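One chain of protein is taken out of this complex; the other chains stay put.
So, chain A:
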């Protein structure tokens, strides 16, 4: 399977099953509308007849030979031989956990999928005992996996700082005995950051996700405080302070865009301009009944905005002012292996979420959906049948993914989104797919543009 597209002056051809990325000229691009294996003189002649007004027969023959050469080398029209690996997709050790330390929040973000922080189940903080049980759960269910990830999540996790500290120190005390390496992350709105907490997080957290939407008016419209005041002026200096002190440590400023700011490229660029070089701004997940929800009619505008952002980022990079936008980051050579790419996030299988009550869910997005409660840290239980079902959700068991060119980049999308919108974890949510494909096209085009610049 191949996918070809034209963007920003580049003709790009992706060979899906080898991962090959080719920048081609117009002759090849047009010729690929006609020729494919099994190659035949008849097909080629048809192509020549159709393209003779645009290209000389010499150009066409030369291009045709190159297409055949790449095909023989296995990097064009390569066969799909991954299904055998997909059949091997069975239940894996649980090695990532989203720990909900606070089902409460000090902001009232209008798009919050967690119902202002309590996930619709009442405000509650995790207690230290339950937190330690969650660590025990992870230590045993992770079996032979060495690297364990624990994300302190909420609500707003910093509302429960003493428990975070206790859980971190408990987990660290077990690393040697169990031969594990804990990587902690925290996702915070920043309101409660002070110097002491900042230093602690910078020391203990492998990654820190700082929530801010972009320009002041955009952020403050959707992320007000409990008293309906804007949060931008409070959090920005705190985030800058944290990042300044962080050194090389991993972090992202992470925003959400909605129908209210379809010009979100300006928000991404704003976050970079105020001093952040690791930026993620993502489409809102919301029921279409809400005014701010993204709908299919927004897609042309969203696409235009991604293109605008990609072009702006290329220019910045050329000037030596490059920064990372999470969704445009792709490593074409050293990225994850094909096995990882078959099933993506691993929710409900390698990855689970734990609530302040100690209940286990497939991921944070499923929390509060009673039918997806799959275990408890108190009796170390896990619903193996449900876990197996999530384990089998891969790009070959998702009908729309199987024949999609983007399957090895997005890996089947978000199972929770699929469930929320299509009622089935294996049914793709079209809006997300379209945006993801556009982001990938932009990300790969950026590689082409920067490679061309290097060559000059």
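Here is the rule we go by: contacts are C-beta pairs under 8 Å (C-beta built on N, C-alpha and C of every residue); 3 or more make two chains touch, one makes a residue touch a chain; residues count from 1.
We adopt the following convention: contacts and distances are computed from a predicted model.
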item: Per UniProt, the name of the complex member that is left out, chosen from "Six-cysteine peptide SCIFF", "NAD(P)/FAD-dependent oxidoreductase", "4-hydroxybutyrate CoA-transferase" or "Sugar ABC transporter permease"; value: "Six-cysteine peptide SCIFF"
item: Hidden-chain contact residue, picked from the options A:107, A:138 or A:285; value: A:285
item: Residue, one of A:104, A:118, A:149 or A:359, that touches the chain absent here; value: A:149
item: Option touching the unshown chain, where A:137, A:239 or A:351 are the choices; value: A:351
item: Of A:96, A:231 or A:258, the one touching the omitted chain in the full complex; value: A:96
item: Interface with the unshown chain - residue positions in chain A; value: 13, 15, 17-25, 27-28, 62-63, 66, 69-70, 74-75, 78, 81-82, 85, 92-93, 95-96, 98, 113, 145-147, 149, 151, 153, 183, 185, 187, 207, 209, 252, 254, 256, 280, 282-283, 285, 326-327, 329-341, 344-347, 350-351, 363-365, 408-414, 417, 432, 436, 439-440, 447-448, 451
